[in-house]
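The complex appears here without one of its protein chains, the remainder shown in place.
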Amino acid sequence: MLHTVNKSPFQNSSLENCLRVAQPGDVILLLEDGVYAASAGTAKSSLVEQAVKRHTVYAIDADLKARGLANLIREVRVASYGDFVDLVEQHPVHAWL
Amino acid sequence: MLHTVNKSPFQNSSLENCLRVAQPGDVILLLEDGVYAASAGTAKSSLVEQAVKRHTVYAIDADLKARGLANLIREVRVASYGDFVDLVEQHPVHAWL
Amino acid sequence: MAATGKKVMVTVRKAPHGSIYVQESIEVMFIFATYDMQLSVVFLDDGVLALHPGQDTKGLGIKGFMASLGALVDWEVTRVYVDRQSLKDRNIPEDAIITIGRDEETDAPIRPQVLDSAEIAKMMATQHSIVSF
Amino acid sequence: MAATGKKVMVTVRKAPHGSIYVQESIEVMFIFATYDMQLSVVFLDDGVLALHPGQDTKGLGIKGFMASLGALVDWEVTRVYVDRQSLKDRNIPEDAIITIGRDEETDAPIRPQVLDSAEIAKMMATQHSIVSF
Amino acid sequence: MKLSVLVLEGPYNHEASDSAYNFIQAALAKGHTIRGIFFYDDGVYNATRLMDPPQDDRHISKRWSELGATGIDMIVCVAAAKRRGITNEVLAPNIRISGLGQLASMIDEADRLVTFGD
Partner (left out) sequence: MKLSVLVLEGPYNHEASDSAYNFIQAALAKGHTIRGIFFYDDGVYNATRLMDPPQDDRHISKRWSELGATGIDMIVCVAAAKRRGITNEVLAPNIRISGLGQLASMIDEADRLVTFGD
């Protein structure tokens, strides 16, 4: 199962909502404002720091660059839109809008 | 100072953001999905239960009724749109969108 | 109609009335129910607030969609689920949520079925597609 | 231009790029600066993310507004503030936020002034009007 | 009191437009004056005459046009409108397209500005 999250973790609880339901082994893809959750050392970093223990967590490269995010939580994998397509091919997908 | 909050406290941190900045004596008006914060016994009731110690908290009647909310935190005052107008007349206003 | 087609789920996660998503998700349910698919609907997070009893949107000057939700079963939208924890967080008793129809034989009221999040996750993983609001 | 008119504040609370609010708030700042008002701008909550260094929106296929933010002072938008706690929560060092212009005499870079929330609240209370995004 | 109102979201999708309308009606009922209503961001979508909601629903641009007919200044931001396809071709009656400077004037000439958005 692939879960996409596109909301800032500081303003919106979508990522928490997603993590409550996602099962071990499910893949999480952060995109749009969702990529702020991949940032290290923030008040919300613990969400992804915990998530990577049960999930593979990706963040869209173009969204990270647009927001100037370079200091990421180590286990987060940077993904292109092409990688996003591959993930969709491999998993059924739910968007946590 | 009048602060308006229109987001669900379960999904969005606008009310918390507002309460962090609002000064004692400031007035909080809940409208639209913001009125869910006025509901008693929820996982987010403590926000308004704490807020009423420092602020007068209003919730728009039509928004409460639309959402079926009748079991409110006791200190919350129910306001008509006319009351909203009166509050705007008495205070400068900031909308926490 | 016996649904034999693909498994399609509609998830509703937004609160009602502050935005139109719940209403337009119901329009999707009604249409999808007439197609050959195995449709299921899940209310979770703020979406469960759509099931809150006693909603009356008259004072907002809008029609609302309570009548539509109450007729889901009539429209063959029968696999309707709601997340237990989301109800609990919002202090909505499980037996207070609105009815979505009546049993054809016993006339007993039908409510969305309350599930734990693990059960919802399991259902999600078996879908062909999920439309989310 | 010596601002003598009413006190008007623009608050920016939304994250950049996921939505257009930051960009359209900057358009408001630029126009308001040409009118007779005492304009101030406050970045707080997710709005401070607009001041994050190193933003490059090329990969999204959108122009972005970094050039505009960097020219705020040139456009006479000079009272620009940012909330200390919001920066801290997002791990943005105060001396890393983007510059919004240069001092005319010393050529020193100018950054938004970091304030505590109580100072922001005090400023808010003295405004004639606040436009919020 | 003299009020100006800023609407930042489109019709139907968010309640902002309804809240603004209900607030304005209450202000008028109390004898206050509306200096102007300004539509910005997705708020510009409030101004299309082409909207055609179900018969039993409110017609949001007609409501705004009716307010405009009473002499209230109703303005859509030209820059926000251009990128979203709101042009004079589709503009509802008694609403005009103009610049953000008009919002500055609405603020300057009112006692309060109230913002409705998402």
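We call the chains A, B, C, D and E, going by the order they appear; numbering starts again at 1 in every chain.
In the analysis below, contacts are C-beta pairs under 8 Å (C-beta built on N, C-alpha and C of every residue); 3 or more make two chains touch, one makes a residue touch a chain.
What you are looking at is a predicted structure, and each value in this text was computed from that prediction instead of being measured.
**Student:** In the intact complex, which of the presented chains make contact with the chain not displayed?
**Tutor:** It touches the following shown chains in the full complex: A, C, D, E.
**Student:** For the chain that got dropped from the picture, name the residues of subunit D it touches.
**Tutor:** Answer for subunit D: residues 17-20, 60-63 touch the chain left out.
**Student:** Tell me which stretches of subunit A touch the chain missing from the display.
**Tutor:** 6, 31-33, 60, 62, 80-82, 84-86, 88-89, 92-93, 95, 97
**Student:** Spell out the interface residues on subunit C facing the chain that's missing from view.
**Tutor:** Output for subunit C: 5-6, 8, 20-21, 24, 27-28, 31-32, 34-37, 128-133.
The working rule: only the chains that are shown with their structure count from here on.
**Student:** When you check each chain against subunit B and subunit E, which touch both of them?
**Tutor:** C, D
**Student:** Which pair wins on C-beta contacts, A-D or B-D?
**Tutor:** If we tally the C-beta pairs in contact for A-D and B-D, the bigger total goes to A-D.
**Student:** Among the chains, which is located farthest from subunit D on the basis of C-alpha centroids?
**Tutor:** The most remote chain is C.
**Student:** Taking each chain's centre as the average of its Cα atoms, which is closest to the average over all protein Cα atoms shown?
**Tutor:** B
**Student:** Need the CA-centroid distance for the pair subunit C / subunit D, whole Å please.
**Tutor:** 42
**Student:** Could you give the separation in Å between the centres of subunit A and subunit E, each centre being the mean of its C-alpha atoms?
**Tutor:** Result: the chain centres lie 38 Å from each other.
**Student:** How many Å are there between the centre of subunit B and the centre of subunit C, using C-alpha atoms for each centre?
**Tutor:** From the centre of subunit B to the centre of subunit C is 28 Å.
**Student:** For subunit D, what residues touch not just one other chain but two or more?
**Tutor:** 14, 45, 128-130, 132-133
**Student:** Quick one: which residues in subunit E touch 2 or more of the other chains?
**Tutor:** 8, 15, 22, 112-113, 115, 117-118
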